[in-house]
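All protein chains but one are shown in place.
Our next item is subunit A:
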Amino acid sequence: MPTLHTVNKSPFERTAFGSCLKHLAAGDAVLVLEDGVVGLRKATAFAGDLDAVSGDHKLYALGPDLDARGLKPDDLVSGVTVVDYGGFVDLVAEHDRTQAWL
């Protein structure tokens, strides 16, 4: 019964992203959007937390929100899949439920 977790705030602003990573169950995935995409940058204090889960969980980033912040896929930790809004819809449909970490 996998869950899609969505995170929309930077981990350097709020603790929701970090809390989310600690609550992932088997098969869960994380979609990062809005200011949350900043948290996916490589070589930050948060990158180790992402590395700890990225082997077991899929990480997705919303492309338009990366573009809006001048971030490119190369700027991110490894293992992140970039999706558009249509991909966001597909992810919601593919998982049993969606949990927004507001």
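The rule we apply is simple: a residue touches a chain if its C-beta (ideal position, glycine included) is under 8 Å from a C-beta of that chain, and two chains touch if they have at least 3 such contacts; residues count from 1.
FYI, contacts and distances are computed from a predicted model.
A.B. asks: For the chain that is missing from this picture, which UniProt protein name fits: "Sugar ABC transporter permease", "FAD-linked oxidase", "Lysine exporter LysO family protein" or "Sulfurtransferase complex subunit TusD"?
C.D. replies: Not shown, but named in UniProt as "Sulfurtransferase complex subunit TusD".
A.B. asks: Among A:A26, A:A45 or A:L102, which one is in touch with the chain left out?
C.D. replies: A:L102
A.B. asks: Kindly note down the residues of subunit A that lie in touch with the hidden chain.
C.D. replies: Within subunit A, the residues that touch the unshown chain are 6, 8, 33-35, 64-65, 84-86, 88-90, 92-93, 97-98, 100, 102.
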